[in-house]
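Excluded from the complex is one protein chain; the other protein chains are retained at their positions.
Labels run A, B, C, D, E and F following the written order; every chain starts at residue 1.
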Amino acid sequence: MNIKPLGDRVVIKKIEVEEKTKGGIVLPNSAKEQPQMAEVLAVGPAIANDEKRKDEIKVGDKVIFSKYAGTEVKLDGEEYTILKLNDILAVVE
Amino acid sequence: MNIKPLGDRVVIKKIEVEEKTKGGIVLPNSAKEQPQMAEVLAVGPAIANDEKRKDEIKVGDKVIFSKYAGTEVKLDGEEYTILKLNDILAVVE
Amino acid sequence: MNIKPLGDRVVIKKIEVEEKTKGGIVLPNSAKEQPQMAEVLAVGPAIANDEKRKDEIKVGDKVIFSKYAGTEVKLDGEEYTILKLNDILAVVE
Amino acid sequence: MNIKPLGDRVVIKKIEVEEKTKGGIVLPNSAKEQPQMAEVLAVGPAIANDEKRKDEIKVGDKVIFSKYAGTEVKLDGEEYTILKLNDILAVVE
Amino acid sequence: MNIKPLGDRVVIKKIEVEEKTKGGIVLPNSAKEQPQMAEVLAVGPAIANDEKRKDEIKVGDKVIFSKYAGTEVKLDGEEYTILKLNDILAVVE
Amino acid sequence: MNIKPLGDRVVIKKIEVEEKTKGGIVLPNSAKEQPQMAEVLAVGPAIANDEKRKDEIKVGDKVIFSKYAGTEVKLDGEEYTILKLNDILAVVE
Partner (left out) sequence: MNIKPLGDRVVIKKIEVEEKTKGGIVLPNSAKEQPQMAEVLAVGPAIANDEKRKDEIKVGDKVIFSKYAGTEVKLDGEEYTILKLNDILAVVE
């Protein structure tokens, strides 16, 4: 299945980091804080058509985004987040 | 009956997905979450006249839209949602 | 009496639909939901002068409008609603 | 005394309508609803200089305006309302 | 001392009107309503440089302004109000 | 130490006025109202580059500013206020 974001939106997939408490216990998802790191899966046409912004972000980039920004959607059992480019703070290399 | 949305609005019809609980019970509509998937039935003239946006969406597309966005209307016993193009997040193929 | 709406406003008259409960009782006005369907009586000059929007709506059109949008006025015993074109969602044919 | 409204403002004087209850009792002012009908006394320079809007309204017109819009002022014992052109809904002929 | 308002601001001095209650008692300041009438003392440069607005108001004009608009300042024992031109409703002649 | 304000910001230093109560007691700082008078120490580049506004204010001017506007910062034991030009009401000469 293929998701094409509209306007200046971006589709990202959160990167889950396995996390241990100091005592060594692996925390299940629901007990961890929301991750802020994600991978870019698709970029909307209004970004690609904006001469000034089209080089800022591309598919495959690892990005930091505003916690709670955007809308979470579930497709074929996978969870994605669709958010505006303005809610992405930085690219991490 | 024919609905022509004004301005940058879109008429969509939600796609109901039959859903079962883990125990196999089919949930009636009122107990399910609002669906986020819909099919595009009509597109307003301000979208068709916008060179940058007119290719983003067309009648028949399956789209994901912001939960609770737009206005629900009932015509001839059928339920539709009229919403702004900006409340549509992505096209799914 | 003649009402000429200013700017991008439209004068509409709600279309009352006689409605029966399942038990066959005709509900008086006050017990029904606000109607959302109306007929266009007059269109403001800012719409007629807007090349992009002037073809979207005309006197006599049946329209769907945002519930509670606009201002209700009573003239010569008749009730009208004056609202902005942007509060009209669609034309129904 | 002469009031010249600034910008896109208009000076109006409410038209009081003598009103009787069904039982024939004339209601004093304070018991009636705020009137919505008024006569235009003066029009600000930003309206006269706006090619698109200057024909919409002129001194002497009877208008319908948004209840509670604008500011009431008392000069020489007379009450006026100064409001923006955008708070005038329609001209009644 | 000389106050030069910045931008589109205006310096005004409220005109106090001696007011008697019906019983003939002169009300001290604190018991009266805020006056709405004032004289213009100075006009900011953004007004003088605006071809469309510079003729609307000049030093010495008597004006009506929005109650509570602007900021009151005390200089050398005198009270002034500094407010935006947009908070001045009309010039009274 | 040198503070260079960014954009359309201005650095000011409040002018403390020694104040006595009617009984002759000198009030310490914390019991007085916030002063509204200040001296301009530095002006941001967006003001210097704005042909229309660059003559409105300069270093050394005594200004009146909106109470509570801006951000107070402490550097080397001195207190300054950094605020937008729009929060400065007037220059006093």
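Here is the rule we use: a contact is a pair of C-beta atoms (placed from the backbone, for glycine too) under 8 Å apart; a residue touches a chain by one contact, two chains touch by 3 or more.
Here the structure is a predicted model, which is why all the values come from computation and not from measurement.
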Candidate in contact with the missing chain, chosen from A:I12, A:V43, A:V73 or A:I88: A:I88
Selected from A:N2, A:N49 or A:S66 as touching the chain missing from the view: A:S66
For chain A, the residues touching the chain missing from this view: 36, 52-53, 55-57, 64, 66-67, 85-86, 88-93
Contacts of chain F with the missing chain: which residues? 1-7, 9, 11, 45-46, 49, 71, 73, 75, 82
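Going forward, only the chains that are shown with their structure count from here on.
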Centre distance in Å when chain D and chain F are each reduced to the mean of their C-alpha atoms: 43
Cα centroid separation, chain A vs chain B, in Å, comes to 24
Which positions in chain F are in touch with at least two other chains? none
Chain contact graph, described as a line, ring, star, complete graph or other shape: line
What pairs of chains are touching here? A-B, B-C, C-D, D-E, E-F
